[in-house]
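Here the complex is missing one protein chain, while the rest keep their positions.
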């Protein structure tokens, strides 16, 4: 039996830019990995289920995905980029908070570095997706792009002049927690009326359940999809119904889009982006959400008429943006002599 | 008669960092200029009144201030930095909009360059003030600082990793136009409920006039200061009254501070600064405004307990921050081979 | 076998005021009835379960309760007063809408009159409760009283100068649908932000579920009471927990109380009551809810200092107020020559 090729050996900064890297995306139920070429092409993928929030189980799953992909790949790999929902500190050394990960103020990066023995980038999944869209997708050539991922909540990433901006403590882009409705819906962050309570997949499900509770007749078609159990009306169910042409579902998506546009108007006043990329699960619905978002933005942009606003574009890289971005971020870090 | 020393001659990039530069601050009624050393010290100043909004008159006043300062200074000067209220495009070539300047989509930079024959930086005064606080003031060493100037409105500047961020069109930092009160006070930007309608000198005057109109007895002391004419109750009058211990004025400033803190909470979610510097006319009141701002921020920061928030600090450079910052920005541009 | 005494025979208006009457309260799951003396004493009671919303089944249950009570009573009875949640027209002839009753624009009164062969009063249960509190309870001697019942929603009744006011179409007192939060919680009435979404038993459950969804740790004690199933956190569960001293439950009740006081301030501006009686299931908690309501009212009453506000009192007649009030309303109608 021949020894497995060593894909782990040191890579010079100069060579890094030409080599594939590994990208890992940690979700609520699975760890997905890919080998990603410098041009963004995904050369291979692998995945593992992660049972619960156990730190060891998650690290085992990451290591296992990395080993599988590295072995199949055979050649040299720059390092491993890992993206996950949650708040990381500025260096990625520590998880401040994550809905899916049990790491709490633990030395995530140190743990992983010890196990994987490779250069690492660790950070927020929306940051990774933002980077991917900037490098390969809807925001190529942008001088200041914002990525808004509409999933269960709102995630965000910022790329300015070709640099990912993670904030001074690593938690920039958490605009899902701007207050848009005083005394509004309670949010996990402890406040009321956060933007992500009105423009996200969860928001979509929330409003659908409100309608179903109060007007079952109006929501009859939606309720049919969940055997009459309103509690099971999630954003995904509504999104599917909208894709099938359900009028109430389309109206609810339009409402989400309007709130999306309102928030983009605020962000435009603050950061003046040239492009805002909308990704995440809800974004697959495309114009159903984006058209009302643009319409509201056009009416709500402060100083409209005196200043340009951003282009609002659908994400181009789909569900694998996080993985692709994380891979490129570790590649860039090594090329820059960090990582 | 000896020829005036030529302070205009080309300066090599290498030498620029060691030389003084000229800073100009264009306000509503005057053009103020100064010779600023690399360590931020102001070596000399001059000023001219500007009658109205005439383009020629303003350019004349700038040229005259520059000539006077350059002649007195005698030695070499890196260039001229010009800051003014308003929206500039990203390069400073063009004024998009300014309350005090008649330039509208005009080639401001080209005009000035032709007249002054010196390297130029042109931009927003709050951006210049942000830079000054980052370099010499309350935000030294910050990795991500926000400057909030409370004047007639709210101005803003952003410095990330040692770079001033002006947005993709030059109008970043216009967070005075975040919506904080749905259906609230009308703003010049065309929207209702903008932050600067609740946290600024104008907001202070606005609320004081509301109180005086409805409860003259409650506002008797304030009204005494303006001979009973409520229409003359400006933010400045209220600020002076607060400094004298007037209870209503102090309460009104506290309200402005609370709104200030609410907005900082939103900005912290979005940009994750390590320090937020409060400057502008209202900031001279210091803790009367900053204490309630910090108190609200502490209760409103999304994810408080899981993440650090910013330090909220009073500006240290006072009214001349804009001039000092503009001077350093042209110095830096020349040193970087731009300008 | 002797014939049952005829309790149904005609009663002269003059005698009516001295005779007992039957009161019926139709709830979601049961029909409860009682024989009520002119002084408000309940002499006898009976109840039937009502399976679903069937018109016939509900009428059967009413008739059966009436027969049982009349037979046991033996003596003459003035008539039957029937109260139910829902909107009735001004005469009580027709149900416009009811959550528990299948009658829709049907001739309820005619149906019942045909079956019962007795004088009838038919109307809203909160109206009946208001009348009971005015006649026998917390609002005796009032010149203008408002009854606010906090149950699943908010019910209301108005008694002015000794007359129950039902509005021109029979739906006065529906103040649970005043808008208190723009863009707020969706309501069954089709609007957002209705008062009853913030101050009612349902509101209590709603907020508890919001907290439990977002901060399970904070709601751990509440969740223990429903085996960890947040969906089962109703207002009743929270009310019981508050009675047991649970701090979160008490805080949630305090929030409901504050919203209650805010709405009473609006109602006081509109109707200028001398007493507002708070009844319904939530009211059993007494001062936990009423103290914050009074505190907010004191700060929010328009023109406070220039005008008196109402006394806010707990209902005195408990769960049987509706039955007692309905009985007295039919007695009064007969005494006045109506009914």
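For reference, chains read A, B and C in written order, and residue numbers begin at 1 within each chain.
By our rule, contacts are C-beta pairs under 8 Å (C-beta built on N, C-alpha and C of every residue); 3 or more make two chains touch, one makes a residue touch a chain.
Predicted model, so just to flag it, every value in this text is computed and none were measured.
Peer 1: Which of these, C:37, C:55, C:113 or C:160, touches the one chain of the complex that we don't see?
Peer 2: The missing chain is touched by C:160.
Peer 1: Given the contact definition stated above, which residue among C:142, C:234, C:288 or C:320 touches the chain not shown here?
Peer 2: Missing-chain contact among the listed residues: C:142.
Peer 1: Can you say which of B:73, B:163, B:185 or B:304 touches the chain missing from this structure?
Peer 2: Of the candidates B:73, B:163, B:185 or B:304, B:185 is in touch with the missing chain.
Peer 1: Of C:121, C:134, C:175 or C:198, which one is in contact with the hidden chain?
Peer 2: If we include the chain that is not displayed, C:175 is the one touching it.
Peer 1: Among B:72, B:110 or B:214, which one is in touch with the chain left out?
Peer 2: B:214
Peer 1: With respect to the chain omitted from the figure, which of C:213, C:266 or C:316 is a touching residue?
Peer 2: If we include the chain that is not displayed, C:266 is the one touching it.
Peer 1: Which positions on subunit B touch the chain that was left off?
Peer 2: Touching the chain left out of view, subunit B contributes residues 181-188, 190, 207, 210-211, 213-215, 231.
Peer 1: Which residues does subunit A use to touch the chain missing from this display?
Peer 2: Within subunit A, the residues touching the omitted chain are 182-183.
Peer 1: What residues on subunit C make contact with the chain left out of this view?
Peer 2: So the residues of subunit C touching the missing chain come out as 87, 90, 96-97, 142-144, 156, 160-161, 163, 165-182, 187, 189-191, 194, 262, 265-267, 269-274, 300, 302-308, 310.
Rule of thumb we're sticking to: only the chains that are shown with their structure count from here on.
Peer 1: With centres defined from CA atoms, tell me which chain sits nearest the overall protein centre.
Peer 2: When every chain is reduced to its C-alpha mean, the one closest to the whole-protein mean is A.
Peer 1: Only C-alpha atoms count here: how many degrees separate subunit A from subunit B in terms of the superposing rotation, rounded to the nearest 5?
Peer 2: Value: 180 degrees, nearest 5.
Peer 1: For subunit A and subunit C, what's the span in angstrom between their mean Cα positions?
Peer 2: Computed value for the inter-centroid distance: 49 Å.
Peer 1: Roughly how many whole angstrom separate the Cα centroids of subunit A and subunit B?
Peer 2: 35
Peer 1: Any idea how many Å lie between the Cα centroids of subunit B and subunit C?
Peer 2: Distance between chain centres: 59 Å.
Peer 1: Any chance you could list the residues of subunit B touching two or more other chains?
Peer 2: As it turns out, subunit B has residues touching two or more other chains at 182.
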